[in-house]
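Sending over a structure as structure tokens; questions will come in a sec.
A protein chain is absent from this complex, but the other protein chains hold their places.
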Amino acid sequence: MIRAAVVGASGYTGAELLRILAGHAEVEITCVTSRQSAGEKISSVFPSLTNRVDLICDPLDRDVICSKADFIFVALPHKSAMEIVPELLEAGKKVVDLSADYRLKKSEVYEAWYQPHSSPQLLGEAVYGLPEIYRDRIPQARLVANPGCYPTSIILGMAPLLKAGVIHPESLIVDSKSGTSGAGRSLKQGSLFCEVNESFRAYGIGQHRHTPEIEQVLGDLAGRELMISFTPHLLPVNRGILSTCYATLVEKISTGELLEIFRKFYHNESFVRIFPEGLFPDVAFVRGANFCDIGLTADPRTERVIVVSAIDNLVKGAAGQAVQNMNLMMGLSESEGLGALPVFP
Amino acid sequence: MIRAAVVGASGYTGAELLRILAGHAEVEITCVTSRQSAGEKISSVFPSLTNRVDLICDPLDRDVICSKADFIFVALPHKSAMEIVPELLEAGKKVVDLSADYRLKKSEVYEAWYQPHSSPQLLGEAVYGLPEIYRDRIPQARLVANPGCYPTSIILGMAPLLKAGVIHPESLIVDSKSGTSGAGRSLKQGSLFCEVNESFRAYGIGQHRHTPEIEQVLGDLAGRELMISFTPHLLPVNRGILSTCYATLVEKISTGELLEIFRKFYHNESFVRIFPEGLFPDVAFVRGANFCDIGLTADPRTERVIVVSAIDNLVKGAAGQAVQNMNLMMGLSESEGLGALPVFP
Amino acid sequence: MIRAAVVGASGYTGAELLRILAGHAEVEITCVTSRQSAGEKISSVFPSLTNRVDLICDPLDRDVICSKADFIFVALPHKSAMEIVPELLEAGKKVVDLSADYRLKKSEVYEAWYQPHSSPQLLGEAVYGLPEIYRDRIPQARLVANPGCYPTSIILGMAPLLKAGVIHPESLIVDSKSGTSGAGRSLKQGSLFCEVNESFRAYGIGQHRHTPEIEQVLGDLAGRELMISFTPHLLPVNRGILSTCYATLVEKISTGELLEIFRKFYHNESFVRIFPEGLFPDVAFVRGANFCDIGLTADPRTERVIVVSAIDNLVKGAAGQAVQNMNLMMGLSESEGLGALPVFP
Partner (left out) sequence: MIRAAVVGASGYTGAELLRILAGHAEVEITCVTSRQSAGEKISSVFPSLTNRVDLICDPLDRDVICSKADFIFVALPHKSAMEIVPELLEAGKKVVDLSADYRLKKSEVYEAWYQPHSSPQLLGEAVYGLPEIYRDRIPQARLVANPGCYPTSIILGMAPLLKAGVIHPESLIVDSKSGTSGAGRSLKQGSLFCEVNESFRAYGIGQHRHTPEIEQVLGDLAGRELMISFTPHLLPVNRGILSTCYATLVEKISTGELLEIFRKFYHNESFVRIFPEGLFPDVAFVRGANFCDIGLTADPRTERVIVVSAIDNLVKGAAGQAVQNMNLMMGLSESEGLGALPVFP
């Protein structure tokens, strides 16, 4: 059994890690930490866990964590993450970090979009944990940077097209919509029920911090640097990201041919589902599960392709993907603990 | 492996049975039926099932079902259920019927609230499948009548009090609120999004068909006939029933003492969670899971007890409980396939 | 033109007052105050007001308010309200206070449920501003205590029955459900979107501070003291309160006869709508409007009456009723500015 810790368990991502890990045959959750709820049962923070995960929250203390666990999920906000990750690695632990702190390869890019980086030396070592793209690098990693939720949905939707060279990379426009759990459990007026329910709005237009992360990986796939237009919106649902991606086609190609490119690219993947022509994803079809669903159409009028991808931001966009990475790092079956079907309706 | 059929797979309850059974280690789903979708993949009816449950829907045909499966879940509307259940039993199959057709013991009560009954001889044999109350009768049953969603939430909330004799049975008032999946997937104006969202209303006041079912079991527990006031309401959520139950106390008793009665009554139960004093259930804490959560308070001002219980109407209120019954009927661990934690948020 | 101030304009009740007053033919909004947004345009706090109500927020300063306005709506939390109301009255202003501070007649009751009262001498003078019950006292009042949202829905639903003496007062059980705007715009974890959406729960069982207010007025109507069971619940909708009220009938009486009692009681009322037999209110049917809708049924099985009433908690439950009171205090038509129909869907 893997002794696993969830550091930062009182946020939505922490709760989701616990939900998934509680059903994982090879894992025992041995430590949960929470600064504001230290000393309380985690099941009083999240009563949904009652009678199943009733651990007492530890404070955020390196020694406590390292004495109790061997595999550490760090579900802290960016900046807080890099304050503890290097110490965990030094103590010989394996780490999946769910923050943004180790996703970007270049510290200057990180510092332009976030703040100064206190352990830039780890940026080269950290593996970007998107198994469908970088699977071969993950098993030997001691630090995996778990991808952002928007990037996961967008990269999986665009990778086959960029790899196949059928679109103009610089034409890429991405219009994404995220459920509100993506904003976390901290107190912000914009996250209040009455401000989100019956509401819909764009935010961070042209400035969202996931932009360089998306561009880094898409550029890697395209074999050249590129810049995208990325507009996130806040959806009045708890979970789910739907990304609608537009790109100009290099030459005429049918919807069927494009779907074939996707089916081949994701041939052996358990968690990517390519929808047949005429069917498109819905965030409701992936709720609670680790899937990324993809549909697309070629529009002959405008010579563009429109790709729609959907994930659950807390699962494939965070906790589920983190467990997928753990499975790879620990030599387990990649889908262990991730077999649950989506909860619909 | 149990070869299982889901008859009536294109409704929400059918889909939920498939979701749960797909993760059950001892079950192979070998047959799904749907009148309106016969010949189609069930995963085109419910794309959430894509790549996991891709069976073609059979028509509603006794011979087909019996040739393909040994254990049958009947998820048809009442009246349709009793047209096929007797034939399935004759063919030697074990059946959990999720309709109302075999829940009432007296055919005249059934006929007063529903319509003429075509197989009243089975009413005596059928076992009311609420394991926490009638567990000992279920293993040997060939026909289990799966309880209604409202009755499950109300009976589990009231049973310990009636059994202990601490309330006046005739004082019972139940105010229940159900998520909209309880209304099914059929087309009704009242089920349209714009008619339910940002809306809340009572319906069927004093006339809901679950009333005699609740009174039958509560009367059984109280050892005398009783009548309740039961008012259901429609909640703008997908899943969940919360019942708020009011009863007059026979004599002064504290909240702590009442909770102790509940803890003893449900001492060995996996799926009933008694909340500590001051904490109350929320439908969000049971979403997607087979729990019934219960909280209560004694109000010394009015000498009443108020019990609040919450279930997911599609799980403990339907498909989850049906699988729990199957486990008992087949000699499996009662919680096999039902270990998933609630999906929060 | 009445020069009106809204003190505490950055909460939902304040915003609703501005929305209604902006369409009132006899009112000019001349002052809005907000501690946290002083110096900002109120339309930057609530962009819905853009180009229509663009006043700069003043700080909470008695002299500023009194110099700019003659009629003052105080939309502050309880305790904050009583710190300024006496000064406004001394300055000769008329005041509708929307907090709980002047609703209870007895300071000892106020102090048992809230905290010490700093101006108990005003409790006798303040008029409880429920026009359908106390209309004759309002025109000459200089201080009107605007009723709470729950009390408005419950009192209007129960008044005709208590007045007619057809129910046992001590049998009254009220199960209420409120939209989330009732919790205000302050930052609380329980008000976050992901904690309310797809959720439903009871709170403050047996302890809600509106209890003594309801009991005071219902006791007044019944001609004797009484105690009720009152359970509020949080609904995942922005606006609306639905109260389901249960009481034991003194003697057999039909639904039709009970409805006739209601129709007579509310004969000349513009804002109370009695639904015909078999139809029941929905919070969606009063959204954005000043109505209280009422439906009921007598249940011959249990000899109880079930009354359902619905209001918009921000309109008839707060700002609309406040304007109705202002109209009466200023000798205007009672419905001036309140003619808007509900926004459905």
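Quick notes on this one:
The first chain written gets the first letter, and so on, giving A, B and C; residue counts start at 1 in each chain.
Throughout what follows, a contact is a pair of C-beta atoms (placed from the backbone, for glycine too) under 8 Å apart; a residue touches a chain by one contact, two chains touch by 3 or more.
Fair warning: this is a prediction, and the values are worked out from it, not measured in the lab.
Put simply, the hidden chain is in touch with A, B, C once you look at the whole complex.
Of the candidate positions B:Met1, B:Ala112 or B:Cys194, contact with the hidden chain is made by B:Cys194.
Only one residue in the set C:Ile2, C:Leu49, C:Leu192 or C:Val308 touches the chain that does not appear here, and it is C:Leu49. Across A:Asp175, A:Asp220 or A:Glu334, the single residue that touches the chain missing here is A:Asp175. Even with one chain removed from view, chain C keeps its contact list with that chain: residues 12, 15, 18-19, 22-23, 44, 46-53, 181, 198, 238-239, 273, 275, 279, 282, 284-289, 293, 339-345. Mapped onto chain B, contacts with the missing chain fall at residues 12, 180-181, 185, 187-189, 191-198, 236-238. Looking at chain A, the residues touching the absent chain are 173, 175, 177, 194-195, 197-203, 205-206, 227-229, 231, 233, 235-240, 242, 244, 246, 280-284, 287, 297, 299, 301-302, 304, 306, 308, 345.
We take it that only the chains that are shown with their structure count from here on.
Counting the residue numbers that touch the partner chain, chain A and chain B have more than half of them in common.
Centroids of chain B and chain C (each the mean of its C-alpha atoms) stand 39 Å apart. Centres computed as Cα averages put chain A at a distance of 45 Å from chain C. Computed centre separation for the pair chain A/chain B is 36 angstrom, with centres defined by C-alpha atoms. Multi-chain contact residues of chain A, defined as those touching 2 or more other chains: 12, 181, 198, 238.
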